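Here the complex is missing one protein chain, while the rest keep their positions.
Naming follows writing order (A and B), and every chain is counted from residue 1.
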Amino acid sequence: MACQLIRIMRPDDANIAGNVHGGTILKMIEEAGAIISTRHCNSQSGEHCVAALARVERTDFLSPMCIGEVAHVSAEITYTSKHSVEVQVNVLSENILTGAKRVTNWATLWYVPLSLKNVDKVLEVPPIQYAWKELEEDGKKRYEEQKLERLVTKQRNGDIIFPVFNPEPYTVGYSQSSLIHLVGPSDCTLHGFVHGGVTMKLMDEVAGIVAARHCKTNIVTASVDAINFHEKIKKGCVITISGRMTFTSNKSMEIEVFVDADPFVDEPKERYRAVSAFFTYVSLSKEGKPVPVPQLVIETEDEKRRFEDGKGRYLQTKAKRQVQMQPLTQQ
Amino acid sequence: MACQLIRIMRPDDANIAGNVHGGTILKMIEEAGAIISTRHCNSQSGEHCVAALARVERTDFLSPMCIGEVAHVSAEITYTSKHSVEVQVNVLSENILTGAKRVTNWATLWYVPLSLKNVDKVLEVPPIQYAWKELEEDGKKRYEEQKLERLVTKQRNGDIIFPVFNPEPYTVGYSQSSLIHLVGPSDCTLHGFVHGGVTMKLMDEVAGIVAARHCKTNIVTASVDAINFHEKIKKGCVITISGRMTFTSNKSMEIEVFVDADPFVDEPKERYRAVSAFFTYVSLSKEGKPVPVPQLVIETEDEKRRFEDGKGRYLQTKAKRQVQMQPLTQQ
Partner (left out) sequence: MACQLIRIMRPDDANIAGNVHGGTILKMIEEAGAIISTRHCNSQSGEHCVAALARVERTDFLSPMCIGEVAHVSAEITYTSKHSVEVQVNVLSENILTGAKRVTNWATLWYVPLSLKNVDKVLEVPPIQYAWKELEEDGKKRYEEQKLERLVTKQRNGDIIFPVFNPEPYTVGYSQSSLIHLVGPSDCTLHGFVHGGVTMKLMDEVAGIVAARHCKTNIVTASVDAINFHEKIKKGCVITISGRMTFTSNKSMEIEVFVDADPFVDEPKERYRAVSAFFTYVSLSKEGKPVPVPQLVIETEDEKRRFEDGKGRYLQTKAKRQVQMQPLTQQ
């Protein structure tokens, strides 16, 4: 059973040029995903649970959304493993004056059901019915792939962002930014942890500030790499969201974003890395057309390595997109 | 064509006992109504327009909604006159853990299409197709009735609320309250006037404070009488929302709410009465059961007259409800 969210875009959802923040869209996508997967995981009798976001696959923002447009967010469960649910979400943008609709996003999210009695315990997921056997096999393949990738990225997460004094323009230190947020009641589920969508919205906000500082123009989110949620962020934490530029192509910028949680009241736990991801932004002219971005100035060996890694991701995505576009253009 | 809004209820949507504010629900109802009627009025070629709320018919809150539940708000156009659109909206509340759904509201709203070039000009509404001829005739009857009622209430609107010094408990002066609100960008449509839903949410907030001051318990909205929007409220206004108790029955309180707008920046216009309505609240015990409310203490002739009027509305509604309940139980 599908779940559809509809909402009109307000000035607060957008930047001053009127483009809706990528983070606002990610937050709506996650809300639809959380509703459908929580509903599904409670559809059989047994212990009650809430679905927590574990991973978001790479997501492209195909076309910018504007203030006054109506967003239609549709979610559907496409695969279930023993302990996780895959949800596919698409977002349409409707201009209610002209009636025109555009697809703005497709996204795939993975959720894990946590027991309401003990949010550290993962419950079992009721299986779904597949219309064709192939759908189940394809889902299983996606499941295995993301499981492997989650393991790999968990190890990468020791890195931190050092402040730089008097940085030169266009260097990494020049645009890097950190934001601190005290988790409040309306950021959380009823069960005391932060909604995945709230975290993604803050990540997009930091990435946007880094991008704007670098190129000093109107910027919009073009895509987000896979995001893994390694640990829940609990109520009462202070979270630090840090972003730094890793790579620039001719017309895009890649920004790495980290989320660290400090459980400073109640718990004697240490600060931990909760999430990390890569955001890609493009720079727009006043007419809304993509314009060249200043080249990132590399100063250290680490920055050089990260630039090369970013270039690798850029080329890989470009190649994938060309392959994906072919069947579409042949339709 | 129907329009459905789905949203999960957050701590910010509710009071500290966890009951969603009636105003939050009214705001969602109005958003669904504004989307569907703006879309319909732009469905034919011609001047673009935006639908402005003109009237909400009497609305009952059949069952309270709680934090963590998912609200489903469905809107449908049920009648069109030359210059107005009737929208019917129903609200379901879904507990996604148990799967249980309850109807919480039915509402009927009237919209008027305003030209985008000149928001003081009303445009024509494209006619809808009716499945049966009777539907059109019934709609026309409702249209004529509300038109008449709008005229009548417009005349009632000269009244203001006088402050009282050292009021005795349970008098009208003891609980009456006023709230001022500076209209901000996110309260408004792109075309510079306040969303009807924003106004209704503030009205419910004041009515709730009056009710809580009177009975000092957890209170919830039980119903709202017809609300007429006599004039648009423009960006940059200060609005004053005032509430006073008019009537108490054994287990309910009726509160009259006025909205006055002061167009203080840029314009030399005088303060004007924009909206007025009656809200009915019930008092709940800690277990969520309705409990008796303290009797309102009447001190003046005007208060007595308003009490009698309120009693009239109360008895009329009670009688109507008994009639409406019969066909339902016979179905």
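Everything below uses one rule, namely that contacts are C-beta pairs under 8 Å (C-beta built on N, C-alpha and C of every residue); 3 or more make two chains touch, one makes a residue touch a chain.
Just so we're clear, the structure is a prediction, and the values are computed from it rather than from any experiment.
Engineer: Out of B:Leu97, B:Leu135 or B:Ala212, which is the one that touches the chain we can't see?
Structural biologist: B:Ala212
Engineer: Touching the hidden chain in the complete assembly: which of B:Pro11, B:Pro126 or B:Pro167 does that?
Structural biologist: Per the contact definition at the top, the residue touching the missing chain is B:Pro11.
Engineer: Going by the contact rule already stated, which one of B:Thr98, B:Ser186 or B:Gln316 would touch the omitted chain in the full complex?
Structural biologist: If we include the chain that is not displayed, B:Ser186 is the one touching it.
Engineer: Against the chain that's been left off, what residues of chain A make contact? List them.
Structural biologist: Residues of chain A in touch with the missing chain: 11-12, 15-16, 169, 177-180, 182, 184-186, 205, 208-209, 212-213, 216-217, 235-236, 238, 262, 264-266.
Engineer: May I ask you to list the residues on chain B that touch the chain which is not drawn?
Structural biologist: Those residues of chain B that touch the unshown chain are 11-12, 14-16, 162-163, 165, 177-186, 205-206, 208-209, 212-213, 216-218, 235-236, 238, 262, 264-265.
As a convention for this text, only the chains that are shown with their structure count from here on.
Engineer: What whole-number Å value describes the gap between the mean CA coordinates of chain A and chain B?
Structural biologist: Going by mean C-alpha positions, chain A sits 37 Å from chain B.
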